[in-house]
Structures are given as structure tokens and as C-alpha cells.
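All protein chains but one are shown in place.
Every chain is named by a letter (A and B) in the order it is written, and numbering of its residues begins at 1.
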Amino acid sequence: MRHLLSTTDLSRADALSILDTARELAQVADRPVKKLPTLRGRTVVNLFFEDSTRTRISFEAAAKRLSADVINFSAKGSSLSKGESLKDTALTLQAMGADAVVIRHNASGAAHRLANSDWIHGAVINAGDGTHEHPTQALLDAFTMRDHLRDGQGSLDGLNVVIVGDVLHSRVARSNVWLLDTLGANVTLVAPPTLLPVGVGSWPCQVSYDLDEAIVKADVVMMLRVQMERMNAAFFPSAREYSRRYGLDVPRMSSLPEHAIVMHPGPMNRGMEIAADVADSGRSVILDQVTNGVHVRMAVLYLLLGGQES
Amino acid sequence: MTVLHNVRPLGGEAVDVRIEDGLIAEIGGGLDDGQVIDCADAVLLPGLVDLHTHLREPGREDAETVESGTRAAAAGGFTAVHAMANTDPVADTAGVVEQVWRLGLEAGFADVRPVGAVTVGLDGKRLAELGAMADSAARVRVFSDDGHCVSDAQLMRRALEYVKAFDGVIAQHAQEPRLTEGSQMHEGQLSGQLGLAGWPAVAEEAIIARDVLLAEHVGSRLHICHVSTAGSVEILRWAKSRGIAVTAEVTPHHLLLTHDLATTYDPLYKVNPPLRSDTDVAAVRQALADGVIDIVATDHAPHAMEDKECEWAAAAFGMLGLQTALAVVNETMVRPGLLDWDAVAQRMSVVPARIGRVADHGRPLAAGEPANLTVFDPDGEWVVSAEDMVSRSRNTPYAGMVLHGRVLSTWLRGRPTVLDGAVVDYETV
Partner (left out) sequence: MPPDHESQESLSDSDINRAVVRIAHEILERNRGADDLVLLGIPRRGVPLAERIAAAMSKIEDRDVPAGALDVGMYRDDLQLRPTVALHPTVIPGGDITGKTVVIVDDVLFSGRTTRAAMDALADIGRPRAVQLAVLVDRGHRDLPIRADYVGKNLPTSREDDVQVTLAETDGVDAVRLVRAGGN
């Protein structure tokens, strides 16, 4: 595996290998010395064109726990600096000797452009490109589901996962649908019709407009962030109507099966897609997702950089 | 005096063609006075006429100039091109159109017929001085806001009516703006997966439907630029069956390429209207074959490298087209048997000249006609490379592809602009 750009690149064996490796690496967090020497002398660059302190810190922690050197490069990618932003930045990083570039960008396909150009020679890890994909998020989500509901091992065969929210604009939803299907889960997407992409009927999942009906048999409910600005483009009439029809409030949470867990990639709009009481309840594994993010990103960095350069 | 030896007019029997004083002097056998050029059984076509080209001058001379663009045109076998108005400043006055026309004349590689903008500054709000442009030395007859849609129904009606006075035609770029805000690629299953905002087919079809009805109502000619969808073809078929005076064009790239290329996220494949599905490609090919789409027009759109060497969303829309047009039409329409060379001549020379009211191009291949000619070897195989593009820009979507068909020579009023497949540069007098 040379790059991690999309969860469609991962076979079932690849995905399980990442999750199993993450499980082993998770032990490092409990040791007095939270470090492994494996990537000593390698340089990992966080190339973030979009603000995201949370994801950047997670990748930074992962790289440092493997003893890699980390360089953080924040560039605001605007349409004004379009040409210079990606190509020239990449050439600069190559001149500085980056072994891996973790890239987050607001344009779909930015990670592919970087990986398929000859601007850099190292590994490219997609940390979120526009509305396209966010593979490490899907991996840490699968890790969390496996940890809570499958005893931390094996696949997710037969697991019922319901993903709710603005699927149209969500890279987290896309990466999750492909990966969960690969791992054998049954996925249902729930959203108003305006927030579902054209052609979603051909995706490997069910689609429903009715949240109450969909969550009755759910093992996992994953809430996606919905931006208020979508209201102005007539995706839904008002915040009130959206949260009434598609928000996870306390009554809905009570209708979930007893073992079911609630997830959210963050950051949350408390009161919009998820009620504050639900976010803070015992069912919510949102903080575990954050913790697991570091383990999963360690596994990805190890699998891409921890061996002979291909 | 020149003789084209062993050439096949419209793919017919091999003959010799004598050119003298800018005209076709004689067509027959065994002619050998003056300079004899052996055409080795190549096809002879009337010089191609492009109804839709972007020459970028004035304003974006880094991407193309009138001179470099008409050199690319000549390399593609074109003897006349219509230069679209979305320059900087916009070609919305007699002054700018005359400037562009004069630049074309001075360069001497192809006749440049400037297209006048429909609205001032392409803002879609106020009519530009269409009459002044028509009366200018550039003698504008085709008006278009191409790049933008004339979306205001009232304004489109007025424009259609107004140009009747001087036998003008409005060429509409059919794209309902409210349905295509921020659009990046064809809206379909693939756009949903790739996370690129979709450009739905209905945004093109809805405008065409409205405009053919308007044209019927006010009794005007109408031309539709770069038709790209199967639905658009059906609307045009219906309109023509009602006798509505609408003509339509298709680009070479829409005859060959599909939206699958967007999976690479390489903005070389980003164009407006976008590359569409297999079904759409099949529909426009068939429509060009049976005449529902009247002509091929390149929509040649050169872009500087930095406008393409970036992430998709930040990249400019458009592809080069002049140099490869005839080869792509050969590949997609002639070799599969959908068109013969007579039909190609109609669609790439005769009819575009008629729509644009270009008097001395698209003429029959007969003695006494102006010698605006293209000699084309339909079997010569070549690999397209960005470096070989005569244009100042490099954004060809066919880079690396093998195409059949090479332009051997192009003749503008009896003077060769391309000889032995290479552009002929003259000393400026």
C-alpha cells in the first residue's frame, strides 16, 4: 500500500490488518513510555489547507508515538492562491524531504492530485478532501464499533449501522459506506431527500427518509454534522424542522436497542443533529472515537512507512 | 499557381486541382503546371469553419493570442474561425470586435469572424450594441454570451427579435445558472461518489426547451452551442419537426469522452458543459449523423498551465480543440461509418459558414470558387502529445491517445497556411 486516499482502495484483508495493527498499537497508550522507535528518523508533514485542530493533533500524536518527526504546515487554500497552494507547496515539502504527507483540503480530489502528480515522492494520506473521503475517520469509526460490539476482533459482519444527516456533503459518510460494506456491515442512510446524492440508490446500502423507523434495529447510530448554512440554499426549511425530523433526541435514544451505541465524527452541533443529553449519555462513544483515532492513525502510518519503500 | 495532385474531393475519385489567384481554377486529370503538391490520395475538403473558438485576445494573451490560435486553427484544417466574445475587455462594442478582426487579418492564418456579446460585459442584464457590431468592419452576425447563459427570458426574447434586423443569430450557451451553482462535473452516480458538485442535464435541456419556443414565437433563428445531452437532442428533434429555425453544434470532445475521466481528478477533463455519460455520447453522435445536430464546433478553450495544474475545484473549464477536431470526428463518426466525407464537409464547413453568414467559406469544390481548402489523410496514425500543440497552451484531453487522420495542407485563398503537416510562417511584409 503506497498511499491511503480512499476506503475503496482497501480490501477486506487490508482493512482488518489496519484494525488489528491499531489494536496492538493501542497498548502503547497505557505504558509509561508512550513511544515506539519504529519511524525514528522519518518525517511526517501535516499539510492542512482547512482548519482542523482535532484531526491535525491526532495525526501529530500518532506520528510522534512512532518516534517520527512532525512538521505542521497550515495553508489557507483559497481560490486566490489556487495554483501556488497545492503544487508549489508540495514541491517545497519534497525539497524538505517529507516521507509522508497527511493532507486535508477543501477540494475533492486534492489528495489524488498530490499522489498522482510527480510533485512529491512520499506516501500520501488523505485526511479529508472536500466532500469526497476521510478514510482514517471511517477506520477509527469501524475500530470503535468493533471494540464495543464485536469484542475488538474480526469483521463487522451483520452489524446494523444507521448513518444520519447531510450525506450529500459528507466525506465521512462516503468513506464509511464503502468501508462498512467491505467489512460486512448493513448500512442504512437516513436524510431528507435533498441531502442525499444523486445515484445513492446504487451505493451498497439502504436509504430511508424516516429516522424513527430506521433506528429500531440499529446497533450503531452515527450522527453527521449538519451546517445551518444549508438552510439558506433550501436544503431544508428551518433548523427546527430538521432537528425535529432528523435529530437524535432523548426520546429517540430511548427507542434504540439496549446495546446500541451513538457516534459522531465531530464537531457536534448540540441541539441540531444531536441533543446535548444524548451526546453526554452513556451510549455515546464519541470520546472513544477520538482516542481510537490516534491508534488507527498510528497503524496507518506504520503500514505505509514502516517497511521498505516500494 | 499550384496543383494539388492526386486528391479526392469529398472522398470521391482522385483528381488534380489547380489553384490560381486565390481561386480553384480547374479540376481534372494530368494537371502539372506550377508547383505540384503530391497529395497521395488524400481527401479534399472545403476549408473548415469553426463557429465556436476562444482566442483569448484581448486579455489572456498568456493562454492564446489571435495569431497563435489561428495557427492552431490552420493546423487543424480550419480556414475561418468565430472568436467568442468572453475576452477582457468583453467584445461588446464595435471597437473590440474590429480589433480582433484586424488582428486576424494581420496574422493571416485564418479568417477571424468575431462573435459579439449579447449583453454588456456578459452580465445578462442589458443588451450590447448589437447593431453597431453588425455594421462594423468585423460584420458580426453571430452573437453569444458563451461562458454564460442568457438566462433572463425577457432579455433572450428581445435579443432574438432584435438581431432579425441584420440577419444575425443568437448562439445560446444553455445552462440554467440556478441549477448549476458551483457545478464541477456531470451530475450522476459518479459525481455523488467523487464528491464533486453536479451539473444536471436538465439545466441544459430546460434552457433549450424555453429558447426554441421563444424562437418560434418571435420568428427568429436560434443556435445552440455545445449540445451535450440525450435529452437536448430530443428537444431539438421535436423543435425541428415543428419547423423551428434552430441549429445546434456539438464539440469533438463530447463525441468521444465521458465523465469517467473525472475519476482521475485531473482538470484536463474539466469542461463546460461537462463530459457526460455513454448514453449521452451515443445520442449526440447519432444526432450529428442524422442532422438533428447540424455542425461540429470545437469550443477550443486554451488555458495557462497554472489554471489546470491544481485541484479540480480551482481549475478553469475548457479543452483545446482546433488541432485535433478533424481527427476526432474521423475517429468517432467516419471510421464507424456514421458519416461520409460529403457529410463531414457539410457539418464542418458548409453549414457553419451558412449559419455564420460567412460568404466565401464552405463553398462547393468547383472551378471559380475561392480556394479555401483542406487536404486530409484519413489513415495517418499519430499519438497526440501536449508538446506538439501549436496553440500557446497545452491542455489537450487527448494527450497520449492514438488518433487517425492528419491535416496535410490547408489553403487560405490559394495560399498555404499548412504544408506537409506543418504551419507555414511568413515574413511580415
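Quick note on the criterion: a contact is a pair of C-beta atoms (placed from the backbone, for glycine too) under 8 Å apart; a residue touches a chain by one contact, two chains touch by 3 or more.
If you're wondering where the values come from, they're calculated on a predicted model, not measured in any experiment.
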### Task
May I ask you to name the displayed chains that the omitted chain touches in the full complex?
A
#### Entry: Selected residue (touches chain absent from view) among A:Thr21, A:Thr89 or A:Ser170
A:Thr21
### Per the touch definition above, residue among A:Val33, A:Ala95 or A:Ala234 touching the missing chain
A:Val33
### Summary
Listed in rising order, the chain A residues that touch the chain left out are 17, 20-21, 24-25, 27, 31-33, 35-38, 66, 302-303, 306-310
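Simple rule for what comes next: only the chains that are shown with their structure count from here on.
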### Message
Centroid of chain A to centroid of chain B, CA atoms only: how many Å?
### Response
45
#### Entry: Touching residues on chain A, where the partner in the complex is chain B
77, 79, 82-83, 85-87, 105-110, 112-113, 116, 129-133, 168, 171, 174, 197-200, 202-203
### Message
Please output the residues of chain B touching chain A within their complex, sorted ascending.
### Response
184, 187-196, 198, 200, 264-266, 306-307, 309-315
